[in-house]
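Here is the structure we will look at.
A single protein chain has been removed from this complex, and every other one stays in its place.
We just call them A and B in the order they show up, numbering each chain from 1.
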Amino acid sequence: MSDVTSGAREAPILEVIGATHRFGEVLALDNVTLRARRGEFLTLLGESGSGKTTLLRITAGLERPTQVERISIDGEDVTHIPANKRNCTTVFQHYALFPHMSVGQNIEYGLRLRGQSKGERRKNAERALDLTRLAGLYDRRVHQLSGGQRQRVALARAIVTEPAILLLDEPLGALDEKLRVDMQVELKDLHERLGITFIYVTHSQEEALTMSDRIILMQYGDIVQEGPPTDLFDRPLNQFVADFMGVENLLEGSLESVSDGRAKVRIGAHMLGGIWSGGDAPPAGSQVCIAVRAERVRLSNAGAHERQGDGINSLPCRSGATIYKGKYVDRILDTDIGVLKARIWDRDADISDLASLWWREDECAVTQMVAAEDG
Amino acid sequence: MTAHVDMPPVLSSRMPLGQRIAENWSAWGSAALGYIVLGFIYFPILWLVILSVSAEPLTGFPGDWTLQWYDDMFFGSGQREGEAYGGNFRIVKPLLLSLLLAVITSVACMSASLAVGSVLPRIRRRGPFLMTFLLPLMVPGIVAGMSIFLFFRVGLHFKMGLWSLALAHFIWAFPFALLAMMVVASRFDQRLLEAASDLGASKWERFWQIEVPILKPGIFAAGFFGFLLSFNELPFSIFMRAGQTTLPLYLWIQSGAHNTSVPLIFAMSTLITIASIFLTFVAIKVGFSEKK
Partner (left out) sequence: MTIRHGDRSGGLFGGGLLPQLPGGIWTLSGFTTFWFLGVVLPLIGIVIFSFLQTKGVKIQWDWSFTAYEKLFFYGGGNLLERTIRIAATMTVIELLLAFPFALWLAKGAKNNTLKLITFTALTVPFFLSPVARVIVWRSVMSIQGLVNTALLDVGIVSEPVEWLIFSDFAVHLGLLGQYFPAMVWPIFLSISLIDNEYLEASKDLGGNRWRTLYHIILPLSLPGIVAGIVFCFVPMLGDTVVPQQMGGGNVLMISHNVYNMIGARNFTMAAALATIVLGIMLAFQVILWAALRPMGGLSNVFASLNR
């Protein structure tokens, strides 16, 4: 059971309280509570099956939760109000553009339903087209558009009705990489210009990091951690978060002590230290996880003992494989407590005569193995 | 190590036809068989048209060209006596009845196939439903016609009339109409309805503004099928006629009579056939232009 409070001064624009949802036997959401602040770019992050899309659809009204205490949008209780009456729109993963309508008609559809006059609709549609860089495509047919263009039409269609909340369900999933990266920037830009609250669903932590004001990471229908990107990036709450957020080196050891936010961990013959980020600290002796990113691992041709000092973790190592990645080089290193990966961006910093590796205690996190309460 | 593969040889267009046929005899043979049978289907139709403008159609020989049969059929002269003679506008009543029934069936088929076709793809266990709706395809017309007749007339003592005839026509045509609709409807992306709802559309708006326009080709097809199938329907009508005579019934009765009205049947049948072929072409054209 997880509870996330934004703690903002003003009322949240979205509240989903105590949502549970089952698909047949499968539990998709486990008593989840979500609050979104006005104007923020909030990302629901997780693997498939984590419940993020279900949560989004429940917000939109496209799915009626098996159980929920309350859903409110912009102060209005919408728990029993169907999707077509809620003040939010969705950008779907596969766009769902109406094939029998032109681009312009697609965009205007929501306005047409709201009874706007033809002239008004046209004006607003053109404005939306401008915002999404599709000016001039008003009369185009849907099947004539490229994937990227369709995505923008879907976006334009959703924003033109000026909803309180814009929901995006993995909208960039079907695009190829270059386009995806460009669109991320555009989406962020759009968000700033419109000032609408965005709730974004993705399984890509890179996307989440790039665009979000706040990230909610989900697993098995539960919220695991929430917070600004830096929180999840540098201060993972447990090993799952660290792993999901791309930390390459995860070492397991036993907790010696925690004080002043710093933890000491014993692994094998070594005593390593780092910043404790695992919430309430478990008793000494419990298994914990040291998470250190490959970028932070440095190489030295000096012996480990020479390097070891205040605020430095150092381990003797032997060289394993080297993987060339163009922009950087990954070096696999064998130590007596496991295999670590070091990422070297500066070619000149690479070292022959490798004797040890080291990293700063400030640059690694010590965290839980699993969440304190496991559902 | 490659296994020896017995593949049809590559056919070069520079090969003489005879050799091409010999190399791929199975394909040519299969095609030929099929087209020969199609010939057996279309020869009578073609010949019908030819004989309908021939002076002595009963011989099977195309003869001196004449429009006298059409003349007789429409305007009815006093050349031949006999009650079975089809002139004197006698085809008009059956023709009108058939047209009326065809329109009724067409409209009923369009509505019913739309109603069923839009819902059926969303149901998980569609199989049993489909099988039931396709039943008339497998039951011989006379059996079905008879069963409806016995059930309503003898069993329930309803009086037969236009309604029973229309019912029979609908039951006969509906499976075809539904099949046509299902081809379109099963391709319909249900997520479009979600998007419409998300943008604010009510149930009816979703149905009329999104679903129906996209299902249009299916609706047209269903309508055409309904019209044509009803217009030419015979076995059901034999039982359900209740004193009414449709055009096919009229022709069937006339052709059963062993007298000289047969040439007129040729003319009538030709007209119907040409009209049906024409309509079918129109339907196919409309259907194919909608599909992009």
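Simple rule for what comes next: a contact is a pair of C-beta atoms (placed from the backbone, for glycine too) under 8 Å apart; a residue touches a chain by one contact, two chains touch by 3 or more.
Small disclaimer: the values here were computed from a predicted structure and weren't measured.
Novice: At which residues does chain B meet the chain that is not included here?
Specialist: Spelled out for chain B, the touching residues are 3-8, 26-27, 29-31, 33-34, 37-38, 40-42, 44-45, 47-48, 51, 57-61, 112, 115-116, 118-127, 129-133, 135-144, 146-152, 154-155, 167, 171, 176, 182-183, 186-187, 189-191, 193-194, 197, 203-204, 206-207, 225, 228-229, 232, 234-235, 238-239, 248, 251-252, 255-256, 262, 265-266, 269-270, 272-273, 276-277, 279-281, 284.
Just so we're on the same page, only the chains that are shown with their structure count from here on.
Novice: From the mean C-alpha coordinate of chain A to that of chain B, what's the distance rounded to whole Å?
Specialist: Comparing mean C-alpha positions, chain B is 58 Å from chain A.
Novice: Write out the stretch or stretches of chain A touching chain B in their complex.
Specialist: Spelled out, the residues of chain A in touch with chain B are 60-62, 82-85, 89-90, 92, 94, 96-100, 109-110, 113-114, 143, 157-158, 161.
Novice: Which residues of chain B touch chain A once you look at their complex with the stated criterion?
Specialist: Answer in residue numbers: 189, 191-192, 194-202, 205, 209-210, 213-214, 292.
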